[in-house]
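What you see is the complex with one protein chain gone and the rest in place.
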Amino acid sequence: MRLLGFGILKGMAVTLENFVRSYFDRDRRHHLFTKEYAWEPGAPAEVLPARADTTVTAHSRNFPILLHDGADPMGGIRCVACQICERECPPQCIYIEKDYDEQGKYIKRPAIFDIDLSVCMSCQICVEVCPFDAIVMDSQFELSTANRFGGLLQHRDQLLKSNEYYHRIHPEEARARDDRMAQEKAEKEAKQAAADAAKKKAAEAKAAAEIAAEKSKPEPSAPTAGGAA
Amino acid sequence: MSTPAWHEPVLQQFPAVRWDGAARALIVPPELARAVAEWLTQPDHGAWDFCSNVTGVDYLPREVKEKSKRPDGTEEIVVRTEPGSLQVVYHLYSVAQRSGPLVLKQVVPRQAPAAVSLTPVWRSCELQEREVYDLFGVSFEGHPDLRRILMWDEFTGHPMRKDYAEPQDYEWEPTPHGDVLEKHRRGKVIIA
Amino acid sequence: MSAAAATAAASYSLVRQPAMETGLLEVSMGPHHPSTHGVFRMDVRLDGETVVALKPVFGYLHRNHEKLAEGMSYLASMPFTDRLDYFNSMTNNWAYALAAEQLLPIEVPERAQYLRVIMAELTRLVNHTSLVGFFLNDLGALGTPLLYAFRERERILDLFEQASGARMMCNYFRFGGLRCDVPEGWLARARAVVDAFPRFLDEFEKLLCENEIVLARTQRVGVLSGAQAVNAGITGPMLRASGVNYDLRKVDRYGIYERFAFRVPLGSAGDCYDRFMIRLLEMRESLKILDAALRDIPTGPVMGNAPRVFKPAASETYGRVESPKGELGFYLIADGTTKPYRYRVRPPSFINLTVLEDLCVGHTIADAVVILGSVDIVLGEVDR
Amino acid sequence: MTQTLLNLLAIAVPLAVGFASLFAFTTWLERKILARIQNRIGPNRISLPFTRFRRLFGLIQPAADGLKMLAKEDIVPRDADKLLHLLAPILSLVPPMMVLCLLPLELPYATAGMRALQAAALDNAVLLFFAITSLNTLAVFMAGWASRNKYSLLGGMRAVAQMVSYEIPLVLSAAVVIMAAGGMNAQAIVEAQRAQWFIFTPWGLAAFLIFFIASLAETNRSPFDLPEAESEIIAGYFTEYSGFKFALFFLGEYLAIFAVSGLAVTLFLGGGAGPWVAAYPALSCVWFLAKIFALIFVMIWLRGTLPRLRVDQLMGFAWKFLLPLSLLNLFVAAAALKLAKPWLSWPVGALVLYGAAVALSRSHRADAAPRTYSYAE
Partner (left out) sequence: MIEGVAFYILSTVAVLGALLAVSRRNLVHGVFALLLFFAALSGLFVMLMADYVAAVQVLVYVGAVGILQLFAIMLTEHVTGDDLRRLGARGWFWGLMLAVALPVVLLLPPLLNGEPPVPPAAPQSTARQLGSQLMEHYVVPLEVLALLLTGALIGAVAVAHGPEKDPPGKDRPA
């Protein structure tokens, strides 16, 4: 039978070990402590942020942004205001209105694209359902405002970010997405080309047929003509 | 998915119990529910000792259109209203025999729904039946402590019913929302 | 009222003596209380410091998750399941995906099956380490075990973040597989975490398991018998601490659990100490599963041949998994549309609270806190 | 007359000011040590304003905390007993302040006249110490009762029961030293340890351990921090205190820790004795403080390791373990002192005490033991 307190001493040895090792154990110093900021020197590579001005890692997702290709945000906007994300958004935080030109013709881009970040829960469903790769997740989270009524409502122009930005924050994912898009595009183009070729062929065939018809036309017309004559 | 025919002995023992093949559930009349439940817990009747899940399902009355032939041979569309119902669903398992699930349903009318509590048989129903009472409005006869559980006591209505219409804005009255707005009117809070 | 409660009430009546009339003290513990694990309230009636009656009150976090889910597509509910038991979003996802896959059978690819097991077991580690930490906090240890637990949890959350993009609200499972594959090098990093974990468990056990204060505070406190536990629908480690061998990973063999060799630790006394120890021991078994899964995982796709729009035919199903807190079940009724007609969550921590009063009556108020801690609840799941 | 007053001030003021600033340092130290035990960094963000000194290991943190406390709103519950609610934190500060003057600190500048004036030179210094610290109980009760809060009341009652119970082993273990030193004059007790610190005798060691454990309970330190048990009764008797009143409780608590550790140093650890004191008498003060901080480190260490006892276990431990042991210790010490044959009395004394402790342990935790578990495949 042991003295009362033996188990306590055992536990105290553990805490003392942790106390001492917190000063001398490199692994513990850099990996296990509360990280003040992820870019603190010595932080392991896999948690290093993609950019120096955020504290988040290349894998994390935060709030959605809209992507555009090229330098002109509205020129290269990928979103066509199809409103699938608006419908699918679980907390209903997206609001979209289609854009029309003067003649009232739908011009395949949003006039209004608002995301209420106070409602958004960063679930990434919008990214998944988007057929145009127009919406992706940002990693910026320093978004606090002093205005609690609407200050977190992000508008279209605030949401638009370039594809290069996306490559900066999520390099792997962006590359994969671009590859897939390129592939799809190539496929589409191939399909298109095939379709075009088919169309052309069809057209040619049609033309040929027409020509043939043209050619054969005079024949029946001849009797008519003849008949008329 | 095929499940063994655990329900057949029940049907033999209790002729009033029906078997819903589509839902794979036993439809038990409320007045028989206690007896069926107690019978089911017996070791030689399947030892259904573990009632895992209790919940309610609300079916609204719906209109069914049926074609029928008149005696004179012309067709007529008859609109018949199927009465709605509330179901209380119990998912039973047997820890002893590692079998399950056996689904038990009590079907009660939507107006003044009264089911029989199975809490005396399976203690696990206690909180869950309270929840069904709270959210669906089914009252359970023989429940030891039937109070609202998730909604507050002063709440009226049963939110899980399909015809429940929620008020415009819950947050308006009982939260500081109103005060905040008042402050805003006095120029202390900016609302975009 | 159960037998334990009855004897406690009887002994209470003996304390009352005509000469020394003492009044009962009614204390409303919570919803703002440091150790009710969220916004939870216990209406306690005390005789001195002894609990005479205790009524759990909850619903402060109620958001009618089920109603919300009935108003949106099947997939859109997935991120909301994360928020049920926000410690274990991965197993919540799995339970929902499992139920949905019963409605509309989709073949889950092999790699996804393995990753599901890996994620679920990592979640179990997260939950059990944190639970032990919180439990010790309830016992009055000043955060040290909790922070050790969080130190390890942090590593696993890093893994989750790398795989799914979020640390807690993972939203990673899909009907028929997973949202995306894990990034390159992830399996090696997971392997490193798993390999380092036993060292931490050793440390934990050395710190806690023989500590006389822990023993004195937890043994024979909040005793729950096996029969009572089954009858009250208690599931998970709490049930197994009462000596009932019922682990859904063994019983239902969902996923690919039958491929892994692991054991189910069983308690004998059913008290707080058993509940605490069972969780510690379960972690070791989880490590075995993880070890095998990380070794055997094949390459390949992680998403099965799922339809673009999830639209099951009218049917109903009940799917359940062994979540770290107990049996997490989803009862779905499909009516042939893209939205579930009925969506019901069977929350383990909610049902495990059934016996809270029976466990607490006759013990002191300090024990009530410990017992609540040993039940392991998360209010996101209790209130839904 | 004036000279006496000046001397008194010269003794009391540095003690009060010095210990109050040590309090700030100790809060920092406690947070740092706890953080390191828990694999955290601890406070490190506050920089000295208007200077280049960034961070400074967070040493400025206590100042920031103090400012925060001062700036906070003082909330008094509507139904509280306003007067007692105000008096309680003040009363909690007075006894530790008073007893700090009883410590036999050899202030470096002290003249013989000042030394004679020190309260430690009183014939009944140790008794006075216990008398005055018992006032602390009142402050705690007052706070618990005046707040009109059930948690506060529970905390207050717990505190009173605990402090009254643990005072007995505390006094009994100190009595061993008083017996050995032949008086209650603190300076004389230190003097009596010139040849050998009392902790290096079997009964002295036992008495020290009992004293230390009891002093943990007296100052509401973990694992005996039931009166302010956060997980059970929020913050116990100071649940309803905020702002500076809360800071006063905090200060009082830490001063009590200094005081009781100082007494432990005086009684068992040779006071200000240590290497090179003979050459540099000023070092005596440093040694004294160093020993106090060594004890405080152990307290923090325990706080970082242990969960909390339950009320009945706490009382049981005091009455069924510490009290019999300290009574037995008193007899052992008396016998050994009478015998004055260390070669005989030491082994016998040590054996008797150890045996008693083991026997008491056995009766105390007969039913609590680690278990083995079975597995199902």
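Order as written gives the chain letters A, B, C and D; numbering starts at 1 within each chain.
Here is the rule we go by: contacts are C-beta pairs under 8 Å (C-beta built on N, C-alpha and C of every residue); 3 or more make two chains touch, one makes a residue touch a chain.
Computed from a prediction, not measured in an experiment: that's the story for all the values here.
Residue D:142 is the one among D:46, D:60, D:100 or D:142 that touches the chain not shown. Think of the hidden chain as still there; on chain D it touches residues 1, 81, 84, 122-124, 127-128, 130-132, 134-135, 137-138, 141-142, 145, 148, 153, 157, 160, 164, 167, 183-184.
Convention: only the chains that are shown with their structure count from here on.
Annotation for chain A: residues 4-5, 8, 11, 14-15, 18, 32 touch two or more other chains.
Contact with two or more other chains is made by residues 37-40, 304-306, 365 of chain D.
On the chain C side of its complex with chain A, the touching residues are 72-73, 75-80, 82-83, 144, 148, 151, 154-155, 158, 161-163, 165-167, 169, 171, 179, 183-185, 189, 203, 206-215.
Against chain D, the residues of chain C that register as touching in their complex are 25-27, 33-35, 49, 136-144, 147-148, 151, 207, 209-217, 219-220, 245, 247, 250, 263-269, 273-274, 277-278, 281, 364-367, 369. Taken together, the chain B residues at the contact with chain C in this complex read 1, 22-25, 49-53, 55, 57, 89, 91, 95, 98, 101, 103, 122-128, 135, 148-152, 159-160, 164.
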